[in-house]
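Note that this complex is displayed minus one protein chain, with the remaining chains in position.
Order of writing sets the labels: A and B. Residues in every chain begin at 1.
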Amino acid sequence: MLTRNRLLAGAAALVALSLGGPAIAQAPIKIGEMNSYKVFPAFLDPYKKGIELAVEEVNAAGGVLGRKIEVVSRDDNGNPGDAVRVAEELLSREGASFLIGTFPSNVGLAVADFAKQRKVLFIAAEPLTDKIVWDQGNAYTYRLRPSTYMQTAMLVPDAAKLAKKRWAIVYPNYEYGQSATAAFKKLLKEKQPDVEFVTEQAPPLGKIDAGAVAQALADAKPDAIFSSLFGPDLAKFVREGQQRGLFKGVEVFNILAGEPEYLDPLKEEAPDGWYVTGYPWADIKTPEHTKFLTAYQAKFKDYPRLGSVVGYSTVISAAEAIKKAGSLDQEKLIAAMSGLTLTTPFGVIQYRPIDHQSTMGAYVGRLGVKDGKGIMKEWRFVDGKDALPSDAEVQKMRPKN
Amino acid sequence: MSNAVLLVEGLHKAFGGVQAVADVSFAVSAGEMLALIGPNGAGKSTCFNMLNGQLKPDAGVVRFEGRDIVGLRPRAIWRLGVGRTFQITATFASLSVRENVQMALYSHAGRLRSLLTRFGTAFRTDADALLNQVGMLDQADRTCGVLAYGDLKRVELAIALANQPRLLLMDEPTAGMAPKERVALMELTASLARARNIAVLFTEHDMDVVFSQADRIIVLDRGELIAGGTPEEVRNNPDVRAVYLGSVH
Partner (left out) sequence: MTFSSILIQLLNGLAAASSLFLVSAGLSLIFGVTRIVNFAHGSLYMLGLYGAYTLIELLGRTPLGFWSAVVLSALAVGLVGVLIELLVLRRIYRAPELFQLLATFAIVLVIKDIALFAWGAEDLVGPRAPGLSNAVEIMGKRVPAYDLLLIAIGPVVLAAIWLLLTRTRWGALVRAATQDREMVGALGVDQAKLFTSVFFVGAVLAGLGGALQIPREPANLELDLAVIADAFVVTVVGGLGSIGGAFLAAVIIGVAKAFCIGIGTVTWFGVEISFSKLTLVVEFLIMALVLVVRPYGLLGRPQAAQRVAAEPAPPFTVPSWSFALVWLALLLVVPWVADRYTAILLTDIVCFALFAVSLHFIMGPAGMVSFGHAAYFGIGAYAAGLLLKRAGLPMEAALLIAPLVAGAFAIVYGWFCVRLSGVYLAMLTLAFAQISWSIVFQWDSVTGGSNGVFGVWPSAWLADKTVYYYLALGLCGAGVALLWRVMFSPFGFVLRAGRDSPLRAEAIGIDLRRFQWAAFVLAGALAGLAGAVYAFSKGSISPSTISIAQSTDGLVMVLLGGVETLTGPVVGAAIFTWLRDVVARNTEFWRAVIGLVILLIVLLFPQGLVGGLKALAMRWREGRA
């Protein structure tokens, strides 16, 4: 391997000499990225495109610290053990300066813990788990996406406004679903003390018996339903629920269901009137988003999904952090990340010094159908910073170190 | 009958209302070759399996050297000093001939539980002596899985002798062998049994073998003993003739 690296270095030097420019004379800054590409391809294919777009833009603008950036991607197979290994490979063999990426919570948390041990910056792109910045938070880990708690909190005001008394809950049986449920129950109870949770269904992820679950929920005669299902589970639940009349006269709240990744497969069956968090990409007219959308469509001849925005914004965050740090020194990078402010397609976000969570927000609205496709209507943007608990609460959760 | 090694009294077994073995009694003495014969379905195998512990009789007593062995597992009966061969040979196919015999010797000596010693270092000469007796020493290093059927029968005999049994139970010992080999194997068995004073009970289809090798013969038909005695007596017994429909030579 030594020889290969030396060869590469030699080749790079030759190229630099022939071009002569001092700016390009240095090898690119490598950013190590890992994700469960083969396990969650529906989300991560667009995510990868987002990364490519961001890398292209950053480099077109002259790179950072006078060098180009390069994202080296690895598949972690959705397995924390593999993720830690490829993380190590990215750092020690590829010479990555720090780490970004990951999708499932357990992988994200494992890499976060690895980053802490290895004293390396890790920007978690996608994992939604609250623990990554709170209970298990550490100095080296930052997280971009609005967490389970935040997305849930964004829906609670609408839920409370309806003043429905009997709530049924359905969630995929793992940490994400459990956290969403716990957060929803806690937050709604605070706003509406007389609320009653009449039944809870926790089907295994990807293996919902949708007919039986829909029937069990209907039997409980709820006024409203809170769901955190997504993917095939969501599609099956929607269809069975509609056929069995579960949603008639019942308000449904479903975090994530407005994300194109999960909404688009439903096509004309997208359930009308559901309250969701998501990404109405076609209707967002802010300059930041329009710029992103135009560039994305020009490059890929496809529309962006939420994953595209996450991938794009993660790389922009990484580039901005390097710029602000002015160096690749880990401690300087960490310091730069704290309070780092940048512009994403969703507007300006900040990585909060208090818990390393970014204030990236999400779009909250209701589902509808237009031209045989599911859309979000009556949507509004909720800034992430408005969906977070008080500083005192955060400090209580986050370990001191 | 005081010197009987195996004493069977009033053995009964029924399968779902069908009497397979009814009130069978007999005895085998040390050094004696007793043949159990009868047409197909007469209950020979059922009878055998009740003696070796594979089946539990509905009623009756099986005494080995005076001890009731009904209800004991096959392995416990073996430990008392009963050797067995099977109708279809059962050997350890991936082990060598010598190792097959050594396995029985190790087991007899209670030395199989060792985790860290090397198998095969002990009882080598004992195994070779047994193999020599059955004429298999020259093939001791071959894997059992590649042996000819007749040779496997010999290996089984060697294994059966490994725990210095006082009783040998041989279910169809020559099944599947060429006629010539059959007589040779049973001659060998008989000579070993006599030399070691072992009681042998065997079932057999080949009447040449039975009448040339057995000291005594008992005849089973439809679960019941219909005759018993010396080969001469049995040969002349009209009931036996009737059962075999003149098929007896």
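As a convention for this text, contacts are C-beta pairs under 8 Å (C-beta built on N, C-alpha and C of every residue); 3 or more make two chains touch, one makes a residue touch a chain.
In this text the structure is predicted, and so the values were computed from the model without any measurement.
Only one of A:57, A:70, A:158 or A:209 touches the chain withheld from this view, namely A:209. When you scan B:3, B:114, B:132 or B:164 for touch with the missing chain, the hit is B:114.
In the full complex, subunit A makes contact with the omitted chain through residues 1-2, 38, 41-42, 44-45, 74-75, 77-82, 84-86, 88-89, 92-93, 105-107, 109-110, 112-114, 117, 129, 131, 136, 173-175, 178, 199-204, 206-207, 209-213, 215-216, 218-220, 231-232, 235-236, 239-240, 243-245, 261, 264-267, 269. For subunit B, the residues touching the chain absent from view are 52, 73-76, 78-79, 84, 86, 90-96, 99, 103-104, 106-108, 111-120, 143-146, 159, 162-163.
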